[in-house]
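Taking it in order: structure first as structure tokens, then the write-up.
With one protein chain removed, the remaining protein chains of the complex are shown where they sit.
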Amino acid sequence: MPFVIPKDSYAGKINSLTFGSGDKAVTIGGENGLPFLSFESSIPNRPVVALEIQDVAPSDWPDTVRKVYDGVSSSPAQWAKFCQDSLGAKIVALRLVGTHPDRDDRSADDAVKTVTEVLSAVDVPVMILGSGHIEKDAQVLKAAADAAKGKECILGKAQEENYRTIVTAAIANNHKLIAMSQLDVNLAKQLNILITQMGFNRENIIMDPMSSALGYGIEYTYSVMERIRQAALVQNDPMMQTPLLCDIGPNVWKTKESAAPESELPEWGSLEERGIVWESVTAATMIMAGCNLLVMRHPKAVETVNRLIGELV
Amino acid sequence: MALSGVEIFKHLPKTNCKKCGYPTCLAFAMKLAALQESIEKCPDLSEAAKQFLGAAAEPPIRGIVLGPKGVKVGEETVLFRHEKKFVNQCPIALNIKDTEGTDAIIRHIADVNSSEIDRVGQMLRVDLVCVSNESGDPAKFAAVVKQVAEGAPNAGLILNSSNPASIEAAIAHCAEKKPLVYGANAENLDAMVSIAKGKNVALGIYAKGLDALSDLSEKVKGTGVNDIVLDSGARTAKEMVEDYTMIRRAALKKSFKPFGFPIISFVSRDDSTFEATVAAIGTMKYASIIVVDSIEKWKTLALLTLRQNIYTDPQVPMQVEQKIYKIGDANENSPLLVTTNFSLTYFIVRGEIENSKVPCHLAIMNVEGLSVLTAWAAGKFVAGSIANFIKESGADKLVAKKELIIPGYVSVLSGSLEDKLGDGWKVAVGPREANQLPAFLKGRA
Partner (left out) sequence: MIIIGERISVIARKVREAMAARDPKPLQELARQQFEKGANYIDLSIGPAEDDGPQLMDWAVKVIQEVVSAPLCLDTTNKAAMIAGLKAHNNQWGRPLINSASGEEERLNNMMPLAGEYNAEIIALTLTEKGIPALAEERCEVAANIMAKAMECGVPMEDIWLDPLILPVPFQQDKCKESIRAIRLFRELNDPPMKTTVGLSNIANGAPKELKGIITRTFLVLLMYEGLYSAIADPNDKEFMDTMKTVDVLMEKRLYAHSYLEM
């Protein structure tokens, strides 16, 4: 019985998305098969990692990852430069966590200042992320989008409850948009439909299915992503053909596994490696499910993940 | 069976004799198709029918039991976990080279023996040890195998050598412990098959590339060895994803018998964190056994957790035990919260309480693993049942002030719950989202 390679054929293709300009431009997506099956599909662009910075010093980050940025993290512009110049970041993701009402409740104007500083400090593309607070994000991201006009940033995240303002700002200022829904493949499709019906070009949408950390629901994100890719590639559903984004820093680095000292839990082994492997394996899982763009924190995890990506393509 | 009930029915006697315990042959055929019955129940099957149905009844991927504790591998039925639960969690094996010194081997054995962790009530560990015949020397190999077999009596063994003489020497020390003999290839096939049949053990076969591997597998099966484990020589992450996908697809979608067997994956990297990510890829994409070079506690914690996550049943939520969990240094003045036993709910709520640095008592109620809103809608997380749970739990002895904090999403229950609790209990409404817990708890202090 001779072996015949069982090739699947795919009716659809993932959109290709480019942001940034010149030799700093980054392109994601474009693949026309399920992840890393190059014997039956083409993979024109590999997954890319963005390094996360914040508008306020990360006092709530566990030691393992916070200490990497001690010395630069009290200045977003310095922090951004450090990521670009010393860590080789291809994209810098600025999270305006300080604007959250439960944190420093910084204003939209404060956010604009930070965004402007960071945009001047680096040449690589910049992702602008809200704090995740529904109402505040609508204000903050609108102001940030205006401030970043002309820079073609990635703006996020638009959710079901606040997408209208953010989409309008993204259209007005020509930014790409991250659409996030809560671990539900049907709601993800619906949000993309609503955004597209507002006149936003669906090829400029990036989907965030909502990440979970290893051990804290990662299998839900993994399966939602696999189902999204089935809809995109097998069913050729144009609403599901956006690249996928996984924002794993916040979830990974608030787990007990990333912070509990070995003395407290000797059966968990060394803390330093543990935090890094937690972020690395979470990222590897997302990549295997089709993630095109990751937002991460620890440089060693990023390095490991880039090595893995190099071996996969 | 890949066959439908109707197709199976065509091969049955069609006498409706009821000897199988079913009223009609068609009813029996339906049960066979659903894998809920075995063909032995029909005493009147023709030889031809027995052959045909027997072959069709073979699972698409063979199940193999390894080691003294009976770790099972294989039996997979789908390509994507969202279609159906993955069946047998892929065991991790630590690779020990027979060229390592005795002290190093003693340490490796100790690491394997102390690798067990508890994750959501499941005990997970490094189940297997792979001893590799780096030296090529049968006596050395046998000595190390003996050392490992005695030192780690609960671990299953993989005897890794392409030298039949080495396998012969080593297997004397562990044959009855169901080891996996790995290293059969086109050159040593006859000798290795002879050992596998003689000792009745599973045989791991290696051939570079899928054409060669399928030929080899067919040859081995033809000799009467049925417990085969496949190695296509895939070593890079790309080769692993592609080869294992092709093997699994061929077995499941094309009924390609030569590939209807578990896969062994050797993952070895100079950096342990990097090795963990490649092992993770194998875990997700169809490896049945994963052999790694090191098992630091932080690494196995991550790999075993991932494996557990990927292999959970998408239809059945993971649940934690019903009880009142003490978080931090909780005492009689600490807040008492209640929520459901869906493991994700538990982990997230617990995590946020820990982030708040406010010690609490967290009462976890069994609602069969549903989340708060789902459990409430299903009538499992309602005033009456919560009141009973709290009263029976002895919570009133844990806290000085009888106040119960309920999740914000079920704030409608607060009045009714207070009534049903009686006895001076007060109900306070907590936040809707877990990530608001730190602000909530700190605000009350």
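Lettered A and B in written order, each chain numbered from 1.
Here is the rule we go by: contacts are C-beta pairs under 8 Å (C-beta built on N, C-alpha and C of every residue); 3 or more make two chains touch, one makes a residue touch a chain.
Since the model is a prediction, treat every value here as computed from it, not as a measurement.
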Q.
Checking the contacts here: which visible chains does the omitted one touch?
A. A
Q: Give the residue, chosen from A:185, A:248 or A:312, that touches the chain omitted from the document.
A: A:185
**Q.** Candidate in contact with the missing chain, chosen from A:153, A:231, A:245 or A:301
**A.** A:231
**Q.** Touch criterion as defined above, residue of A:34, A:240 or A:294 at the omitted chain
**A.** A:240
**Q.** Contacts of chain A with the absent chain, listed as residue ranges
**A.** 185-187, 189-190, 193-194, 197, 231, 235, 237-240
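By our rule, only the chains that are shown with their structure count from here on.
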**Q.** Where chain A and chain B are represented by their mean Cα positions, the distance between them in whole Å
**A.** 30
(Q) Under the definition above, what is the set of chain A residues touching chain B in their complex? (A) 1-6, 8, 35-39, 102, 214-220, 222-223, 226-227, 230, 254-257, 266-271, 273-274, 276-278, 280-281, 283-285, 288, 300-301, 304-305, 307-308, 311-313
Q. Where on chain B is chain A touching in the complex?
A. 80-82, 114, 117, 119, 210-211, 213-214, 218, 236-238, 241-242, 245-246, 249-250, 253-254, 256-259, 271-274, 276-278, 280-281, 284-285, 296-299, 301-303, 305-306, 309-310, 312, 314, 344, 347-348, 351, 354-355, 436, 439
